[in-house]
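Removed: one protein chain of the complex. Kept in place: all other protein chains.
Note that the chains are named A and B in the order they appear, and that numbering of residues resets to 1 at the start of each chain.
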Amino acid sequence: MAFINGIGLISPQNTIDPEVFLQSIVEHKAEYMKSVDPVYKEFLDPLQTRRLSRIIKMGITSARLCLRNAGCEMPDSIITGTGLGSVEDTEKILAELPKEEKFLNPTPFIQSTYNTISSQIAIYLRCHGYNSTYVHRTFSFESGLLDALLQLEEKSAENILVGGIDEMSLNHLMVTRRSGLWKTEIINNLELRKSMSPGAVAGEGSGYFMISASPVPGTYARITGVETIYKPSDFAFIKEKTIGFLQSNGLNLSDIDLIMVGVNGDDRWDGIYDAFTSNIFPGRPVSWFKHLCGEYHTATSFALWATANILKRQMYPPVMQLNDLQPLKIENILIYNQFRNINHSMILVSR
Amino acid sequence: MPRRIYITGLGIISSIGKNLQETFSSLMQGNSGIRHPEHLGTTLRSEILVGEVNASLEELFALAGLPVQEGFSRNALLGIIAAKEATSSTSFKIDPALRTGLISATTVGGMDRCELYYNDFFTNDSKNIYLEVYDCADSTEKIANLLGIRNFITTISTACSSSANAILLGARLIRSGRLDRVLAGGCESLTRFHLNGFNSLKILDKEPCKPFDDRRNGINLGEGGAYIMLESEESILRTDNRILCEIIGWGNACEAYHQTASSPDGTGAYLAMKKALEMSGLKTEEINYINAHGTGTDNNDLSEGRAIEQLFGSKIPPVSSTKPFTGHTTSAAGATEAIISILALMHQVIWPNLNFRVPMKELSLIPVDRLLTGQLIRNVLSNSFGFGGNDTSLIFAKPMDGNLPGYPQTNPIQKNG
Partner (left out) sequence: MEELIKKLKKEVIEQLNLEDISIDDIDPDSPLFGEGLGLDSIDALELIVLLEKNYGIKIEDPKDGKKIFYSIRTMAEYITAHKNQ
């Protein structure tokens, strides 16, 4: 059993206060969806953290929010998933390099390594436990969750801090525009579903979760299973894997009350989600989340936060509804996400 | 009884060899790969020494068995070459009955190309293909695609312990019954990005590095690719692969001290080694050789040395760092040195800690400074300690039960002695 006992999320919505769940929706109409930053000085010792770049501050703060929420002072393990690591620091160095190979500042280099977030959290907490970082695109957060589930099975840890974090910057957006990932037009995030054009709207965020062996009074939900599917040969394969995944966790297709999908407004790929829900879960309520947080490799951490809250509060927020159907009960939710039909992943969350 | 995990394949490319056989020969002959860089376009060329793979990009394509083409980084090619070698025994076929995983590790990703084309990304479309190649996942997916591995793939980045953690995760996934076999390791190519990064930290030695030596002055960066094939017993029954050794213990702990330094007493290193020992069920005196992380920096060698002394007390087994051979291959180091440790186990040798002359004042530990053959080696401890305090230790053992399926009666590389 893997219980979500605490969450700390910094995102493009007001998600810092755990008492509040999507009561006010932040609209974005800009090049990308930027996270609502807390006043970091209130959470971090300024002297200890003065040289840390934004992504590391986001990581440490959301980790601390999570620990506070879980009522846990020290985790046994710390695991981070990040697709791109510190974009800001990496690009600082890349901008300097062509000039000449001298005068490189050590600080951005130290912070450009992908494991810097997980390490800095450990340094801040003085946590000597297991520590790892996963860096595989939209498998990054899921790999971290899987590692945590393994540790609970192995009984090598009881409280594992797992996070998904990625940042965006205007500079990085400009660089990656040419890869065709992003929309060329600026749209209102709440209108995303209507936008029939290629590309997604970029986002960012940092979500840390306390995954524990035993529940506490404030437990949100259970993570029943995590699955990643690499390069499925065809749709039938995805369907077969989905059924197998649910069965191995003691569930049938009919047990899923709500499906949360990673629709992101990219008309080249969103059809995959339509095929998934209409073929495998016809007539089931479907929700989405990327209009609230944007597209980034670890966006499923936002989905997990939403799912955990839906299960705990037993309420289904209208702003997350993708079709008009309402769940008859809220016991089992399946999060399904994919990236370019290559990296597919599922997280099964239960009450 | 926990599921046992065997190693049945090794693949490696570094500055001391383009394959396992060349690597073994260089180690036996004491031939270091440390020299001034030839292929990396750096203005620091005459000032620094590195462990560079002696091959141009075109040569790497040839070694990888691929036509020269756009969209491949030097990093990915190093990974592909090593991964292909590790699976080159005829018994690596994609078998639907065997759930196969790939866990790779890197930190630079495709940076060796992207640092060249960074300005193009802003100004024109000619290098767009390299935008796809930039991140850590690219080399992993290229290897997975070429070898047909689909069941489970992921990428780890924990600085200098990355590929050791890849091996650790692979072992855990097999032990848990989720996978039957895993190709685990990592790749890292030299880049101006991290060469200059390390230079800004003032920890590059302008001379060949001297781990555990009182005169030590820093690291020589290296590059390479290294993968090992891990299999369960059930998998070996189907693949009929030869068992080279077994992995019997692993430990991951965090120093949690400073982003670039270990604590003076080496807490993280101590904990990682201790965890690995506890899992293996071995007593300290049963470790016959420690392949140390031994980078040659003031900080690591003192910290690691102290941790070893604390754990092993007065009975420290033979210790050496092989980084004076290969250089510090960062994300590939864990797997590179795992393979070097496994070679020690297979051939009953202890590799020398080259360039050592003056013992450190603070330690009683003195590394082995010459090749020792004809040893009795049953258990080897391999250490990899990364920036940010990500510390990992692995223990490899010679399985003592000769009746295992696939266990060779004679050493498979013995003919090349």
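Everything that follows uses one rule, which is that a residue touches a chain if its C-beta (ideal position, glycine included) is under 8 Å from a C-beta of that chain, and two chains touch if they have at least 3 such contacts.
None of these values were measured; they are calculated from a predicted model.
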Within the entire complex, the undisplayed chain is in contact with A, B
For the chain left off this view, which of A:29, A:51 or A:313 is in contact with it?
-> A:51
Looking at A:104, A:226 or A:272, which residue reaches the missing chain?
-> A:104
For chain A, residues touching the missing partner are 46-47, 50-51, 102-107, 110
In the full complex, which residues of chain B touch the absent chain?
-> 200-202, 258-261
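What we mean here is this: only the chains that are shown with their structure count from here on.
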What whole-number Å value describes the gap between the mean CA coordinates of chain A and chain B?
-> 30
Interfacial residue positions of chain B with respect to chain A in the complex = 42-44, 107, 114-115, 118-119, 121-122, 125, 128, 131-132, 135-137, 140-141, 144-145, 150-159, 165, 169, 172-173, 176, 192-201, 252-260, 267-268, 271, 386-390
Mind pulling up the chain A residues that touch chain B in the complex?
-> 78, 83-85, 93-95, 97-98, 100-101, 104-106, 109-116, 118-120, 122-123, 125-137, 139, 143, 147, 150, 153-154, 174-176, 178-179, 228, 230-231, 342
